[in-house]
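Shown here: the complex without one of its protein chains, the others still in place.
Letters are used for the chains, namely A, B and C, taken in the order the chains are written, and counting of residues starts over at 1 for each.
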Amino acid sequence: MQFLSDNAAAVHPRVWEAMRAADAADAPYDGDGLSNRLDEAFTAMFGRECAAIWVATGTAANCLALATLVQPHGAVVCHREAHIEMDEGGAPGFYLHGAKLLLAEGAGAKLDPAAIAATIDPIRDDVHQVQPHAVSVTQASEYGLCYRPGELAAIGRLARERGLGLHVDGARFANAVAFLDCPAAEAAGPADALSFGCIKNGAMSAEAVVFFDPAAADLARYRRKRAGHLQSKGRFLAAQVLAMIEGDLWLANARAANAAAAEIAGACGDRLLHPVEANEVFVRLSPEERAALRGQGFGFYDWGSDAARFVTAWNSADAAVAALARAISGL
Amino acid sequence: MQFLSDNAAAVHPRVWEAMRAADAADAPYDGDGLSNRLDEAFTAMFGRECAAIWVATGTAANCLALATLVQPHGAVVCHREAHIEMDEGGAPGFYLHGAKLLLAEGAGAKLDPAAIAATIDPIRDDVHQVQPHAVSVTQASEYGLCYRPGELAAIGRLARERGLGLHVDGARFANAVAFLDCPAAEAAGPADALSFGCIKNGAMSAEAVVFFDPAAADLARYRRKRAGHLQSKGRFLAAQVLAMIEGDLWLANARAANAAAAEIAGACGDRLLHPVEANEVFVRLSPEERAALRGQGFGFYDWGSDAARFVTAWNSADAAVAALARAISGL
Amino acid sequence: MQFLSDNAAAVHPRVWEAMRAADAADAPYDGDGLSNRLDEAFTAMFGRECAAIWVATGTAANCLALATLVQPHGAVVCHREAHIEMDEGGAPGFYLHGAKLLLAEGAGAKLDPAAIAATIDPIRDDVHQVQPHAVSVTQASEYGLCYRPGELAAIGRLARERGLGLHVDGARFANAVAFLDCPAAEAAGPADALSFGCIKNGAMSAEAVVFFDPAAADLARYRRKRAGHLQSKGRFLAAQVLAMIEGDLWLANARAANAAAAEIAGACGDRLLHPVEANEVFVRLSPEERAALRGQGFGFYDWGSDAARFVTAWNSADAAVAALARAISGL
Partner (left out) sequence: MQFLSDNAAAVHPRVWEAMRAADAADAPYDGDGLSNRLDEAFTAMFGRECAAIWVATGTAANCLALATLVQPHGAVVCHREAHIEMDEGGAPGFYLHGAKLLLAEGAGAKLDPAAIAATIDPIRDDVHQVQPHAVSVTQASEYGLCYRPGELAAIGRLARERGLGLHVDGARFANAVAFLDCPAAEAAGPADALSFGCIKNGAMSAEAVVFFDPAAADLARYRRKRAGHLQSKGRFLAAQVLAMIEGDLWLANARAANAAAAEIAGACGDRLLHPVEANEVFVRLSPEERAALRGQGFGFYDWGSDAARFVTAWNSADAAVAALARAISGL
C-alpha cells in the first residue's frame, strides 16, 4: 500500500496501447506522425497557438522552458521550496549556464506578486547584481496547492510590468486543473511556457513543454538536442502525451488521484498541514504514529520530524486508500 | 523497404515483454530492482568490475561518459566525422562546459595512434592552447568499420602515455562485437568508459554507459540528474538494457543486422565505398540509379552526390534485403 | 571628503614606482621576472609552500580560487551577504559552470561552524540535491569584522570533516591582519586558497590568488587564461603585488585605513551597527543626519533607510577623517 509518490506508478493501459501502436518504424526524432500532432493537440487544449515538444523528464522540461526565458547572466524567481531549487540536482544552473535562482517565500510553496516583488525590489538595476529574467511557479505547488486563475493573472501582470518571462512547472498540472475545474488555459495563466506533466499521471517517460510563443519552441528544439534529449524513437514519447490528452485521460487520471487524496484528507481532521487540493496529503503524525502506520503496511515519506507525506496516484487502489483513511482515523 | 537507419526501428518483442514486466511500481529513479542489476550484468559481460547507468540517448551517454574524463578547459580528440562532432547538436560543448573537440583524420572514420599523435603533438603544453584530456573512438565507426582489439590496445597505450582518458562510443557496439566475434572486453579495449548502444539494436529508449572505474560512475550519476536524464520510472530503461543482455539478445540482433548488410554488400561489388563490417553499406550510385531504387520502393539516404547509405536493422525483412540486393545487382 | 569606498582610491606612490620600473620589455604573460617571484614572496609570508597568480579583480580572484575547489555540480557555502553572492554579477555561476551558492546566516556577515552545518546538514546525500564542495569566508567580512584564528581553525575543521574545500575572500585581508596583529598564516587559517586583495589597499589593478596546494595553481593558470585574465604585460600586475608585499606596505596601508576608521568609530558611540575592526564604519543615521553630513561635503553610501556606510582608505586624509568624526559627534 504505497503512498510514497506518484512518480513511479504503473503506466496506464491506454498509454501502453498507444505505445504499442507506435511500434512500426516511422521517421526518427520528432519527424514522425505522432510528434507532428502535438502542436495541434495543445493548441486545441489551450485555445491559442501553441508549439509543444516532448522530453523524458520534468527536470528537462522545466530547464528547457526556462532556457528560452533566461539568459546566462540572469535569474529566475521561484519559491524557496520549488522543485527546480530543491530537487533537480542543480539542473537549472546547468541548462541556464549559471543563471541564478532567486528564492521567494510564500505559504504552501505558492508565490504571489508581493512575494515576488519583495525578492526583486531590493535588486539594484546594475551589473553587480544578477537581474531577474523570469518567474517560475508550480501548479499545483510542492504542497499540492493550486493557483487560482486570478492569482496567476496577477503574477503575470507583475511579470509583464517587470519584463519577466513566466514559466509554469506543471508536473502535476492535471491535478490542478482537475481541482480548479476550469479550462486548462486559465490554470496555466499568462504563462510563456508550461511544463505539462504526464509521468506522475500515468505516462511512462514523457512530459511536454508547451510554448505559447512558437519561436521559443524553435529555440528549445536546438537546446533539447544539445541536452541529449532528442530521442530517435521519439514517436513513443509523442504517443504517451497524445494518449494522455485524448479522451481527457489526463483529467480522468488526475481526478482519480485527487479523489483518493481527498478521501485520506477527510480522515485527517486538524492533522493536515495544508489544505488538500491535489493529490498530496501532508499530515501531522508523531514518530510512533508513523511507525504504527508502517506496521500496517503503508509506505510514505517522513516530512520533517512530526509529519508525513502521502501521495496518491491515478491507480491508488480504493481498498488501500480506504484502509489508510481508517488507519489514520483510528490513531 | 526502409534502409534509412536503424535508429527508428521497431522495438524487439523481448524488450516489450521486459518493459511490461517492469510495470508494477518499484522504487523511483534508479533505486529499483532492475537498475540495481546493471553493474552485475556488465561486470559479467566484461569480466572486470563495471558500474553502469542507463540514459535515454546515445548523445547523453557519450557526453556523460566524456564529462568524467575531460575538464571544461580540456579537449577530446575524435575523428572529424565522429558522431559527437557531426551529429549531436553541440552536446559535448554543453556537457563539457565548453571543452573542445580536436578533430583527427583517418580512413573509414577510424583513428589510429599516428592520427591522434598528429593532432595533439603540435599542441604546445601551455595555457594558451587547449590541452587534450581524452580520446573518443567509435566502435563500429561512422562508416561501419570495426576496430580490431590490437588497434584499440595501441590507441589505449598512446592514451595512457599521454595521460588521456579513453572513451568508446558504442552506439553500434553490438554490431562490432558480432563482426569481430571476440569477447566484449576486447572489442571495448582499454576504455575508461563505453557508451553501450541498445536503441539502434532493438531497444526503445535506453542506452547504458559502462564505467570501468566505479568512481566515475558515481560522478556521472550526479551529472545525469543535473542533465535531467534521471527518469523517475527508470526501471523501464533498466528493463530494456537487461533484456538486450539476457540470452545475448544484443548479439543475436546485431548478427541479424550484420548479415542483412553483408547480403546487400555482396551485390555491390566495387561500388562499395567501405568494406562492410557492421550494418551500414555505403554504395557508389549515380543520381539516376538512386532514383531508380527509390522508384522500386527502397528508402535510404544520399551520401554526397554520388553515393548512398543503406542501414540494416535487427528486423530488416529478408525479402526486402534480398530485393535490394537484386535491385543493386541489376543496375 | 570621500568615504564611499576604498575601491577607487588613488594608487600608492610605491606602486606607481614599481610599475614604472617594470616598463622595460620582459617575457610576456607571466613568464617575466616579477611574476616569477610571486610564489616565493607568498611562501615567505605564509611560512608554507604557496603558489600565487595575479589577476585584475577580486571577482576573478574569488572565482578562479573556487573553481579549483568546486565542481560544476557542486556548491559553495557562503554568507547570505557575501560579495560572491551579492556583488559579483553572478560570476561564480559563470566560473563554476552553474555550481550553486548555499547561503548561510551569521552576525556581521561572518560564518561559524554551526551556521555552516545548519546550511548543509539538511542536504540529503543524493543526486537530487546539490552537494556542498567548499566553504568561502570573507576576511574581513562585508561588515568589516575579522575572523579570529581560532574561529577559522574551527571552520577549517568542519570543512575537513565534511570533505569541503576552504576559500578565504581576502579583498580586505590586509585590514584583517592589521587588526588581528597576528601572522598572515593565522589570519588565513587552514585555507586552500586565498584571494589576497591589493586594489582596495593602494594597488591599481592587481590581486593575488594564493594557493596552498601548488597543483591547484596549475589548474587555475589554465582557467585564468580561459577567462581572458592572462594579461600579456602581466609584469605590471606582478609589480603591484610585489610592491605591496615589500617592506610590508600592505600592512602599513591597512593600518592607516584602520586607524582612520577607528577615529571615526570613536565619534559614533552607540550609533555603530557593528564593532569597527577593519576600515568600514556602519553608522545609524537618520535621513536628516545623512543630509546634513552630505551638506558638509562628506560622501558615503546609505545603508538601508536608517544608516550609512563609511569606508576609509590607505590615503584617507587626516583632516577629512577628523572632520567627519567631529561632524558625527556634533549631530
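Basically, contacts are C-beta pairs under 8 Å (C-beta built on N, C-alpha and C of every residue); 3 or more make two chains touch, one makes a residue touch a chain.
Computed from a predicted model, the values in this text were never measured in an experiment.
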item: Contacting the left-out chain in the complete assembly, out of C:Lys233, C:Arg294 or C:Arg326; value: C:Lys233
item: Residue, one of C:Ala8, C:Ala44, C:Ala114 or C:Ala291, that touches the chain absent here; value: C:Ala8
item: Sites on chain A contacted by the missing partner chain, in the whole complex; value: 72-73, 97, 127-128, 131, 221-226, 230
item: On chain C, residues whose C-beta touches the chain left out of the figure; value: 2, 4-5, 7-11, 16, 20, 23-29, 32, 55-57, 59-61, 63, 88-91, 93-95, 199-200, 204-205, 222, 225-233, 235-237
item: Chain B residues that touch the omitted chain in the full complex; value: 72-73, 75, 86-90, 92-94, 96-100, 127-130
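Here is the rule we use: only the chains that are shown with their structure count from here on.
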item: Steps in the shortest chain-to-chain touch route ending at chain C and beginning at chain B; value: 1
item: Equivalent interface positions on chain A and chain C, same or different at half; value: same
item: Reference chain B; chain at largest CA-centroid distance; value: C
item: Interchain centroid distance [CA atoms averaged], chain B/chain C, Å; value: 50
item: Centre-of-Cα separation between chain B and chain A, whole angstrom; value: 34
item: Inter-chain centre distance, chain A versus chain C - centres from mean C-alpha coordinates, in Å; value: 42
item: Interface hub residues of chain B, defined as touching at least two other chains; value: 222, 225-226, 230
